[in-house]
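Here the complex is missing one protein chain, while the rest keep their positions.
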Amino acid sequence: MTEKPISRFPVPELPDMPEDIRARILGLQEKAGFVPNVFLALAHRPDEFRAFFAYHDALMERDSRLTKAEREMIVVATSGANQCQYCVVAHGAILRIRARDPLIADQVATNYRKADIRPRQRAMLDFAMKVSRSAETVDEADFAVLAEHGFDREDVWDIGAIAAFFALSNRFANMVSLRPNDEFYLMGRLPKA
Amino acid sequence: MTEKPISRFPVPELPDMPEDIRARILGLQEKAGFVPNVFLALAHRPDEFRAFFAYHDALMERDSRLTKAEREMIVVATSGANQCQYCVVAHGAILRIRARDPLIADQVATNYRKADIRPRQRAMLDFAMKVSRSAETVDEADFAVLAEHGFDREDVWDIGAIAAFFALSNRFANMVSLRPNDEFYLMGRLPKA
Amino acid sequence: MTEKPISRFPVPELPDMPEDIRARILGLQEKAGFVPNVFLALAHRPDEFRAFFAYHDALMERDSRLTKAEREMIVVATSGANQCQYCVVAHGAILRIRARDPLIADQVATNYRKADIRPRQRAMLDFAMKVSRSAETVDEADFAVLAEHGFDREDVWDIGAIAAFFALSNRFANMVSLRPNDEFYLMGRLPKA
Amino acid sequence: MTEKPISRFPVPELPDMPEDIRARILGLQEKAGFVPNVFLALAHRPDEFRAFFAYHDALMERDSRLTKAEREMIVVATSGANQCQYCVVAHGAILRIRARDPLIADQVATNYRKADIRPRQRAMLDFAMKVSRSAETVDEADFAVLAEHGFDREDVWDIGAIAAFFALSNRFANMVSLRPNDEFYLMGRLPKA
Amino acid sequence: MTEKPISRFPVPELPDMPEDIRARILGLQEKAGFVPNVFLALAHRPDEFRAFFAYHDALMERDSRLTKAEREMIVVATSGANQCQYCVVAHGAILRIRARDPLIADQVATNYRKADIRPRQRAMLDFAMKVSRSAETVDEADFAVLAEHGFDREDVWDIGAIAAFFALSNRFANMVSLRPNDEFYLMGRLPKA
Partner (left out) sequence: MTEKPISRFPVPELPDMPEDIRARILGLQEKAGFVPNVFLALAHRPDEFRAFFAYHDALMERDSRLTKAEREMIVVATSGANQCQYCVVAHGAILRIRARDPLIADQVATNYRKADIRPRQRAMLDFAMKVSRSAETVDEADFAVLAEHGFDREDVWDIGAIAAFFALSNRFANMVSLRPNDEFYLMGRLPKA
């Protein structure tokens, strides 16, 4: 286990956390075997912790026509462009697991245009990158391209809203210098025994 | 009242909104005399509405050493750089009111380096812009500069977290093409009678 | 009246100005009730003053198929992109008056793609922005797009020449740190009594 | 003589020009042996012609502490950055002649940081490039650096104003696709017999 | 084994390759158990193959004061910035092995400023990135910073020459759409049994 700091800011001890936050963290520990550092770093600010994960879950756990793997592709592609180490490493792991593909995350993080994805997913990531990097130029023509690939308005909201949420998340992680847990690096890279 | 659409996405009618959301919107109507369009556009997605405003309030309403006017300066400067019409117009109005200064918002939105602000506020905005536009390069030297201006670690979190939150907000508003309410343009420009 | 400096450079007193420049300035004072600071700052260099305003008038006062409001839209959009506080505030005021629209200037300055303008005006501003920000890539295809919107060659010259002139003006204003007169901020925002 | 068009816009015949413009052009023909194309292209708009050259002469012919060669360095460096073929070729010729140096123009146009110039001239060009490319960030620290190199406020105005004027000129030339006269390419490259 | 194409261009069969190239490729097959795709793609052009690997070996195999791991850090950091999927995946594997560190490659590829490296290595990568992304601004001040970290002129040549060589390599790989071998993704991630 690394002794390196996980945040530039103070990280509270479990007993000092509000009950609901401690409960969520203990649940993660039990389920995953470790606590992703973003939970610990944000516990420094309980109200922001609650809003952040409520927002995250509203987008990433909702009943959507985007698969969970596709949503993670959006996270990994935009986080790569924003040079967010925590998000690329942690969500890269989740993407590998969701997509059951050990190669996809490194491909999408480095250059999604060359990843093993379908044309529909390529169009999805083109739009996500536009929202992430030059949202001021989004216009109706973008919606038309997505419609050609079968995305309806709700799907487009999902794509754009995830890209927008991780624009926040990437900046937060870079500001606090959030360290990815060592556990993430290998997750999803080996075939299940 | 304008007849122009306020969002590219469906906007629910008041009776169709969940109770808590309708209540907040009616409260705004009563207090301000109109409902800022971001509330109506986000009501299309109740869970995202709740998380968005919980996050907003956690940052903008919390007990902080940054004044409320200073927090709005961060919003206006970064939203100007991100070309977010809704955020510049709506938060420009709030900034004028909070700062009791009819000129400050237009100055900060266009080029904060030439605004009528104090050196401490200039340093605050330099950091906010860095988080907003190139967070991957934030490092300890930035924290040292802010410390020289009397900002402690909690203040820095506040500055960076507000810049990060509005990175989300700017992208959301540009994606949905959120229209600023006509009422905002003149707010805070006239001396109180 | 503000006591803040209007320029980084010396500003001459009226009695020390050449007769033609003093006359123009006194005429402005009489007509508008105040003297826009760009006249005072440029009076430091009489020959440049004369050439600057001769150029300005040749473009902005000429008999053109572009309306005066459209010409001001070009100024405001490109000055916003160039972060020129003086030009956005001063010409924003003139645009509101010329267009008889209290909202248009803030819209165009922040993100002209979302302003309440016609498709023809959108094409005009797309070209103006290209001349302002990446003129090296202008080619015949741009002229063809403008022709589709009914702009002839003389109109295109007008659009491009205004964008080019304010590329100069924006840089001059930023170099001298030209301060907008307080009077501009509210002009054109209130209905005529 | 090339048969290639010198401008995307109509170029008037000498007899159709106003007297003062025809006189200036004939004077150039007599003195230089050819008429630089910028005079012919701008003759399409007499008022703009007069203002442009009045401005040009006010900056480039005035009694300044910058040598004429130094002023041309500013033109060539900023025009290179703006990819203005006419300005680089035409003012490159003038720079070679003013500086009596056949190498200097190609050096400054490509990468002024590696040109055979003095540290004082390097500082001058650093500031000119800042005005040309990111004037919104000019601040007092830039003036301090220039002062260390012996530039007073009037010198700084000269540097910045020339960079600003050629920001206009570069954009105009790129918009009209102004063709450099063939004569410029070789001027100043050969030792005087 | 994937059936996906490894290059947009024809890839020769082993029997059709010149003897020296076939020998090198068979040697790699024997030693590593697979042939990195860059060898197969470049075999399409034998002379370029020979020059490319002669250059590569001259830099990466030479007796240098930079460790082999440090040289691979330069490759991975600059290839990440240039969005070169092949180089990040293949050299990421080599970096993990050379550095005996399963985490280092993903850290350096995404944001080297936050990687587990020493200040000396951070300075090395800052310079490599400058050569890779804005070499036109390299100047003596950069050499002075590197000297403070103990790098002599030969070391600086090594850093810069590796960054320059992979500027070529990244562009070649993106042009031919070079596919990383599946084997690279997991290499160096597991402890040796």
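For reference, chains read A, B, C, D and E in written order, and residue numbers begin at 1 within each chain.
In this text, a residue touches a chain if its C-beta (ideal position, glycine included) is under 8 Å from a C-beta of that chain, and two chains touch if they have at least 3 such contacts.
Treat the numbers as computed from the prediction; the structure is a model and nothing was measured.
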Among the chains presented, those that the missing one touches: A, C, D, E
Touch criterion as defined above, residue of D:Q29, D:T67, D:N111 or D:S134 at the omitted chain: D:N111
Where the unshown chain meets chain A, residue by residue: 111, 113
Absent-chain interface as seen on chain C, which is shown: 136-137, 139
For chain E, residues in touch with the removed chain: 8-10, 44-45, 47-48, 50-52, 54-55, 57-59, 62, 82-84, 131-132, 135-136, 138, 140, 143, 153, 157, 160-161, 163-165, 167-172, 174-177
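We take it that only the chains that are shown with their structure count from here on.
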If a chain touches chain A and chain D alike, it appears here: B, C, E
Same-interface partner of C-D, chosen from the options A-E, A-B or A-C, over half of the pairs matching: A-B
Geometric centre distance via CA averages, chain C-chain B, whole Å: 28
Length of the line joining the C-alpha centres of chain B and chain D, rounded to whole Å: 44
Chain B, residues touching no fewer than two other chains: 83-84, 111, 136, 174, 177
Contact graph of the chains (line, ring, star, complete, other): other
All chain pairs that touch each other: A-B, A-C, A-E, B-C, B-D, B-E, C-D, D-E
